[in-house]
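Got a structure for you, written out below as structure tokens; questions coming shortly.
A single protein chain has been omitted from the complex, and every remaining protein chain is retained in its original position.
Let's look at subunit A:
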Amino acid sequence: MKHDPLLRRGMTHRRDFLRLVGLGGLGLAAAACGVGGQGGGEKVTASEAAEFWRGKSQNGRLSWANWVGYVEDDRATLKNFTKATGIEVDYKEVINETSEWFGKINEPLRAGQSIGFDLMVITNGIQLEQCRRLGYLAPLDHSRLPNFAANVGASFKDPAYDPGNTFTVPYMSGITGIAYNTKYVKEPITSWSDLLNPKYKGKIGMMGDSQELGSAGMFLTGADPEKSTPADWEKAAAKLREQRPLVRKYYFQDYIEAVTKGDVWLTMAWSGDAYSLAGPEVEFVIPEEGGTIWTDNLCIPRTAENPVDALKMIDYLCDPEVNAPLTEFVTYITPVPGTKDVLRRKADAASGEEKAELTEFLENPLVYPAEADLARLRRYRTLSQEEKEQYQKIFTPIVQDS
């Protein structure tokens, strides 16, 4: 090697880089003025809603973004839907976490572009509130949702997070409580304070989501998450920091595998997961201090290409006959109480093991919770944008170790 090709290449590199930066300066000029906000999107008048639906018609296809394990493995409900309506469904399990999903759809929706989906499922909470306020969601045409009006339970209608169901219809609800592996935990777990027991050091899993974690902290400190104040948040965060050395990991998704395999022995968990995805030795409990109830909601992005088809699907799912087998599979709390009768009839007609299973299912308090259970459940605190920032500043550092 006679000369120094590496160094020489470095020189031209640098010059090229400067040139690129110069051209990119155009982009800087565009970005320098900031990125405008679009708050206030949640205020939609009836005429604006009618305007959205004017001239839109059924296209015979629909793409749906959902969470893993949220329709049957053989997609029976979707196939029946296609049979009944002629609408082809392109179903994708692409949502792992609400915040991550929001990160993916934020830019295209802000720019008014399609996200490739006509229907998506978003949990009530920070991101749904952001989608509403940013005007990312299509206002629903309730005249085309007769099944919703007729069949969805009163307690699932007109929720605080979406008054009048302007943008959303509930898909399934679930409870955040504690799952534990009876192979390793020999005593019954009854309380959030069991997650503070030094006996289980390194075997405790917590959730990384700030709303879930914050709510758990508030149950631990005796505050009501729904009505909590910033002072309660600070107190809860202090408790969670105290707990930190005992925690194996702050999970976003894969906790159920960890508790099934025994990497953690007890962990914060969602009811349906613990029931349908975990091994038989995993128990789920709603702690005596209470648990969090959340709702995953069907909604239509404003830029959807097939919104009428999506609306059709939403209404279809509110039919008890349709919803019953779906509920049987996902084992979460359905917003359609009529499914209980459908399943009871099915149980009466069945015999042997199937009958026993169905009867047990109907009595499962995690699917059809009793009033007493429901009374112990709390929702996430509804947060304004300022509160959200304060809330996350208090709780995310616990997960981030800072």
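Note that in this section a contact is a pair of C-beta atoms (placed from the backbone, for glycine too) under 8 Å apart; a residue touches a chain by one contact, two chains touch by 3 or more; residues count from 1.
The rule is short, and it goes like this: contacts and distances are computed from a predicted model.
Chemist: Select, from "histidine kinase", "Cell wall polymerase", "ABC transporter permease subunit" or "Na+/H+ antiporter subunit A", the UniProt-recorded name of the complex's unshown chain.
Modeler: UniProt lists the chain left out of the view as "ABC transporter permease subunit".
Chemist: I'm checking contacts with the chain that's been left out. Which of A:D263, A:E281 or A:D373 qualifies?
Modeler: In the full complex, the listed residue that touches the missing chain is A:D263.
Chemist: Can you say which of A:T45, A:S143, A:S351 or A:S402 touches the chain missing from this structure?
Modeler: A:S402
Chemist: Would you mind spotting which of A:V247, A:A269 or A:L377 touches the chain that isn't drawn?
Modeler: A:V247
Chemist: For subunit A, enumerate the residues touching the unshown chain of the complex.
Modeler: 1, 4, 6-7, 10, 16, 20-21, 23-25, 27-28, 31-39, 99-100, 102-103, 106, 130, 133-134, 202, 209-210, 244, 247-250, 254, 257, 261-263, 385, 389, 392, 396-397, 399-402
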